[in-house]
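With one protein chain withheld, the remaining protein chains of the complex are depicted in position.
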Amino acid sequence: MSKNWPLFEVFVRSKNGLEHRHCGSLHAADATMALQNARDVYTRRSEGVSIWVVESKNITASNPEHSEEFFEPAADKIYRHPTFYDLPDEVKHM
Amino acid sequence: MQDDKIKKLEERFEARIAADEKIEPRDWMPEKYRKTHIRQMSQHAHSEIVGMLPEGNWISRAPSLRRKVALLAKVQDEAGHGLYLYSACETLGISREELFEQLHTGKAKYSSIFNYPTLTWADMGAIGWLVDGAAIINQVPLCSTSYGPYARAMVRVCKEESFHQRQGFEIMMTLANGSPEQKEMAQDALNRWWWPSLMMLGPTDAESVHTAQSMKWKLKRKTNDELRQQFIDQTVPQADLLGLTIPDPELKWNEERGHYDFGPIDWDEFWQVVKGHGPCNKERLGARVKAWEEGQWVRDAAVAYAEKQSNERSLKREETVIQSKAS
Partner (left out) sequence: MKDQLYQYILGIADNSLILGQRLGQLCGHGPSLEVDIACTNISLDLFGQVRSYYQYAAKLAGGDASEDSIAFLRKEREYRNVLLVEQPNTDFAYIITRGFLFDVYHELFLERLMHSKDETLAAIAAKSIKEVRYHRSFSSEWMKRMGAGTEESHRRVQDAVDSLWRYTKEFFQPTEAEKAMAEAGIGVDTSSFKATYDQHIAEVLQEATIVVPTSPYFQRGGKEGVHTEHLGYLLSDMQYMQRTYPNMNW
């Protein structure tokens, strides 16, 4: 037989109030083991208070070849940003 | 036409690296970039894993509980570093099993220094001080290398490594300030590990085949000889502080160069070890292969169990669906 353990991606919340951040990956036979392994591999120095694991194959990623049509159209929508609007300095609390 | 297109892609790729942009796994990259990275990252990963063995050798014999936990934690970190680096490799489309296969069959290389034996407790000090010291010099610049996953792995590695060298130096300091026997043990370890540590920074620039390309891709920021000089310059004062003598009669401060001059390195020894004929090559590789082969049934069991569990879950789901349809 000899099937290999699948790859999991690990996300760790370093403390409450912060989002989970991707911190790396590891191999495990199932999700339970992946969580335990993640705890032992990625939080040995108190790096986390919560862990997510997801099997890498379940992640759908955007294709870098389509980056132009995917991301560049957002670049010129400067009216979405507060700095687009001219206000006199005297206006407070805005 | 096809060649033209590739040439353009390559130019854009090199321009991105020159502009300090990072390359990520799914980005287009020249095949040579991919291969070079797999080679270097896996060598690095293998070195971490094989590097666990000479130090692991002393975990059970550590002379105090404090030393024991520090050493155990350090060797464990090396497993972690290997794991981060194998993961970074895997983003380039090669599996960990394939990488292990390359290691176990002798196709892949790892740092030659781990083929030297650890004979006394002082070797734990010397390895931490010298070997980790040399490794850090190599590794810190890699935190800003061009390949994103490698750079990120190295940031993590360097952060964790910071205690390793201190751990080693503290052992050396305790021995150097201890009984005559202890001091002798420390000196003996320095004598045995000094030259291999210098070799660890790689062949001389004249003989180093990959340097130019690696510089361009930021896999290297300084040449082997520059790194070696840096290592010697920073280590000599540390040895003085310990009151230990570096085993090189030609070692001398060169006012003009602003660096230490040092004696010739025995490169024949280096190549002998690299080619598999060092004192412990067989033992190190043998231990890795043994662990992997003896672990086979364990890994298989975990896979079989996971499959059974997932089948049971889907059976239960089906039952629920049937029941809800029936009601």
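Going in written order, the chains are labelled A and B, and every chain counts its residues from 1.
Everything below uses one rule, namely that contacts are C-beta pairs under 8 Å (C-beta built on N, C-alpha and C of every residue); 3 or more make two chains touch, one makes a residue touch a chain.
Keep in mind the model is a prediction, meaning the values are calculated, not measured.
A.B. asks: Considering the entire complex, write down the shown chains that touch the omitted one.
C.D. replies: A, B
A.B. asks: Out of B:Leu241, B:Ala301 or B:Val321, which is the one that touches the chain we can't see?
C.D. replies: From the options B:Leu241, B:Ala301 or B:Val321, the contact with the absent chain belongs to B:Ala301.
A.B. asks: With the missing chain put back, one of B:Arg67, B:His164, B:Arg192 or B:Lys218 would touch it. Which one?
C.D. replies: In the complete complex, the chain left out is touched by residue B:Arg67.
A.B. asks: State which residues belonging to subunit A touch the missing partner chain.
C.D. replies: The list for subunit A reads 1, 5, 26-29, 32-33, 36-37, 39-41, 44.
A.B. asks: What does the interface between subunit B and the hidden chain look like in terms of residue numbers?
C.D. replies: Residues of subunit B in touch with the missing chain: 49, 52-53, 56, 59-69, 72-73, 75-76, 79-80, 82-83, 86, 121, 171, 174, 178-179, 181-182, 287, 290-291, 294-305, 308.
The working rule: only the chains that are shown with their structure count from here on.
A.B. asks: Which residues, counting only subunit A, touch subunit B once they are in their complex?
C.D. replies: 1-5, 7, 23-30, 33, 41, 44-45, 61, 63-65
A.B. asks: Write out the stretch or stretches of subunit B touching subunit A in their complex.
C.D. replies: So the residues of subunit B in touch with subunit A come to 24, 26-28, 76-77, 80, 83-84, 87, 90, 95-97, 152-153, 156, 160, 296, 299-300, 302-306, 309-310.
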